[in-house]
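Missing here is one protein chain; the remaining ones are kept as they sit in the complex.
Note that the chains are named A, B and C in the order they appear, and that numbering of residues resets to 1 at the start of each chain.
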Amino acid sequence: MKKIINDPNQAVSDMLQGIVAAYPDSVKQLEGTTVVVRKDAPVAGKVAIVSGGGSGHEPAHAGYVGKGMLDAAVCGEVFTSPAPDQVLEAIKATDSGKGVFLVIKNYSGDVMNFEMAMEMAEAEGIQVEKVVVNDDVAVEDSEFTTGRRGIAGTIFVHKIAGAKAEAGGSLEEVKAVAEKVVANVRSMGMALTPCTVPAAGTPSFHLEENEMEIGIGIHGEAGIERKPIASADEIANELMEHVLHDLPYRKGDEVAVMVNGLGATPEMELYIINKKVQEILKETGINVHRAFVGNFMTSLEMAGCSVTLLKMDDELKTLLDAPSSTPAFCF
Amino acid sequence: MKKIINDPNQAVSDMLQGIVAAYPDSVKQLEGTTVVVRKDAPVAGKVAIVSGGGSGHEPAHAGYVGKGMLDAAVCGEVFTSPAPDQVLEAIKATDSGKGVFLVIKNYSGDVMNFEMAMEMAEAEGIQVEKVVVNDDVAVEDSEFTTGRRGIAGTIFVHKIAGAKAEAGGSLEEVKAVAEKVVANVRSMGMALTPCTVPAAGTPSFHLEENEMEIGIGIHGEAGIERKPIASADEIANELMEHVLHDLPYRKGDEVAVMVNGLGATPEMELYIINKKVQEILKETGINVHRAFVGNFMTSLEMAGCSVTLLKMDDELKTLLDAPSSTPAFCF
Amino acid sequence: MEIDVQTAISWLNKANEKMQAEKDYLTKLDQETGDGDHGINMARGFSEVENKIANGNYETCADVFKDTAMTLMSKIGGASGPLYGTAFLRLSTALKGQDPVDEKAFAQGVQAALEGIQQRGKASVGEKTMVDVWQPIAAYLQETSAIEAAQLEKIAKEAMEATKDLIATKGRAAYFKERSKGAIDPGAASSFYLFSALAEVLKEAK
Partner (left out) sequence: MEIDVQTAISWLNKANEKMQAEKDYLTKLDQETGDGDHGINMARGFSEVENKIANGNYETCADVFKDTAMTLMSKIGGASGPLYGTAFLRLSTALKGQDPVDEKAFAQGVQAALEGIQQRGKASVGEKTMVDVWQPIAAYLQETSAIEAAQLEKIAKEAMEATKDLIATKGRAAYFKERSKGAIDPGAASSFYLFSALAEVLKEAK
């Protein structure tokens, strides 16, 4: 394991101190917790947006704390959902009386811990609503299983729910628009290499020099299919095929696109994927409202990428384009 | 070699198409060249800022094209300076009559190619000035050698020269402030892994599982010293010791800090480095005006980081804080 | 046989000992079908439990298990945190006012714990989760008239090993579908260590 860390068990706590030290004017860490909140929290008259999950996905989620996105990010151990008491602290620190909205990625752990916190907060008289993001089309959606994972599409939920809240939306309105995003966003990823949880010390799976994993998640777990490495164009084709047919996205639709790096992918490669993604969209007759290329939802030092599409309407466009100023997402 | 590419010889050209496809409203590629320019170039009444160099450092330099930073980025092959004719096209496309300012990283190739383009442009009656960035303290500075390399500190030159130009500064004023940045900026880097030039297909050097390189550049070249991997705190200490003593930065100084990832470093690790960097600055009595943590000047999929300090005065602060809106640097 | 405060504490300390010893193995199992943190999670959680109860002054088993529950709930996170937390919380509630705890009360407590896990995680038997260990243990405790330590351990072990051939439909392992077959479920394994710790403590207590 080659990592720039001190004690592997202190990696998350060191990181949080490093984040707060980087942006002392805009964020702070709630004492005794692993919660990063807007320095001006609670923001009067605004619904608060709280997200989080295991660490190792940076800049998600602490990098999205700021005006126009999250009020707080609850940071668990690496790839481990934070416990309910941490989430509860985030809820309490950000509620201005207008209620708190939780953006949860669909993993058993995240759902259970966040829902427990929600119950605790409600018991304390705080209004809380939630959305569960499940954009990963690599995983079959079925009533009888855990269901689809939440991956990079989550960033669009943060941005749009955040903009709605910033614009003065009520808790119900924020929930409604977040659900609209979830209904219209789909993603799929692939990887060339595994990654190593610092405290584990060994990679989570093994890939041969000529192999790649298709349908990868963001927790170092293997994907749904292992095959020989293909060209960037073939990879883009495969990911897009699954994503496009799932909603489905159709000729005449307008979308936002995210080409997301998993942590160790040179931006050059992400742009090469984007070239093909844009060509496919053009051929399909789908218009692109806006594209995002970069590392938004990572999996430590995994090499690979995911592609996300979000079908837009006028409301989503206005909210996506609204200004936000956070370390990792700003315009 | 595990890469998401098509033909290795087409990687740069594919990437450029992917960049332009991502931001069609703000940038364009000059036809038949590897130059990315602001879509509204030439910007009337503004000194144009042109930079560039070999590719493989993304988001440098195309990611910094936009309002408040660069007017054009000239993109060479991977780690290979672009030829003079490409630089000349960038100069011609961005000159509004107020002159063009070249930001050159100090490598024999970059200096020679950019200076030849400068001569050609002057022969065509265009006013051109330049600055050569040489912030890497790992390399000895001597009259008789190539001198120090330009690394991540270059981003501060882009930002500050860009802001000066955007504010209506003359070519001489832009040059003066760029030289002030160069005089006050110092960096040093380290790596845990090498990287692979796509067309070469094999890594540029080899490191054992327990080794790191101190004083690494950004072109896949080995560093100045090889040693056993140390903790994040020790690494931050070593880099800071070299950087701090070089200018030197002193008690009471105010600085901007950049903790830069080389491409495959999880953000978590960059923030862990930042934690220690900020502690060291605090102990030394140096105030931090602003910090930047992320991938700004990379070396393909190299794992590692660099630390940059820029000593600030009021002018530099105003210009660093001025708004910029580019894909990779925006606030 | 009865379970008193000291037995309860010994059980949890022994469980911690096992979680520390098997930390890497549990993580390795979780690398195969999950995200590779289960051993780290359990080792962190149970070492916090040991610290917590070492500093307490307990009069009832219910209180020991309540502190255990709260500690696991707030120190583990992930999927296993709320599940183990809920389990011990239900156990605690069921044992309130029962000290010293007799076998019947304990059996009912474990049954309540199982139900808590199932409510929280919405998994039933055969989905390749910790439920597949808790269910047969709860059943054995209910039906037996005198807990035999060796039998308790054997049932837990076989139940754990049986998860190997299952296809996961809950938890992260579910993403692998057919590919989840062939590896023991990490949560089933940690549950086995928990009950094998109990068996050892009961044996010693005799």
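Assume a contact is a pair of C-beta atoms (placed from the backbone, for glycine too) under 8 Å apart; a residue touches a chain by one contact, two chains touch by 3 or more.
These numbers were taken from a predicted model, which means no experiment stands behind them.
Engineer: Which of the visible chains would the unseen chain be in contact with across the whole complex?
Structural biologist: Hidden chain contacts in the full assembly come out as B.
Engineer: Quick one: which of B:Ser51, B:Thr94 or B:Asn113 touches the chain that's been left out?
Structural biologist: B:Asn113
Engineer: Looking at B:Pro42, B:Gly63, B:Pro82 or B:Gly99, which residue reaches the missing chain?
Structural biologist: B:Pro82
Engineer: May I ask you to list the residues on chain B that touch the chain which is not drawn?
Structural biologist: The list for chain B reads 9, 54, 76-86, 107-109, 112-113, 116, 138-140, 144-146, 149, 197, 199-200, 202, 204-205, 217, 219-222, 224.
Assume only the chains that are shown with their structure count from here on.
Engineer: If you connect every pair of chains that touch, what shape comes out? Choose line, ring, star, complete or other.
Structural biologist: Its topology is that of a line.
Engineer: Looking at CA centres, what chain is most distant from chain A?
Structural biologist: C
Engineer: What is the distance in Å between the mean C-alpha positions of chain A and chain C?
Structural biologist: That pair's centroid distance is 32 Å.
Engineer: So how far apart, in whole Å, are chain A and chain B when each is placed at the average of its C-alpha atoms?
Structural biologist: 28
Engineer: Can you list the chain A residues in contact with two or more other chains?
Structural biologist: Residue numbers touching two or more other chains: 78.
Engineer: Residues of chain C touching 2+ other chains?
Structural biologist: Counting only residues that touch two or more other chains, chain C contributes none.
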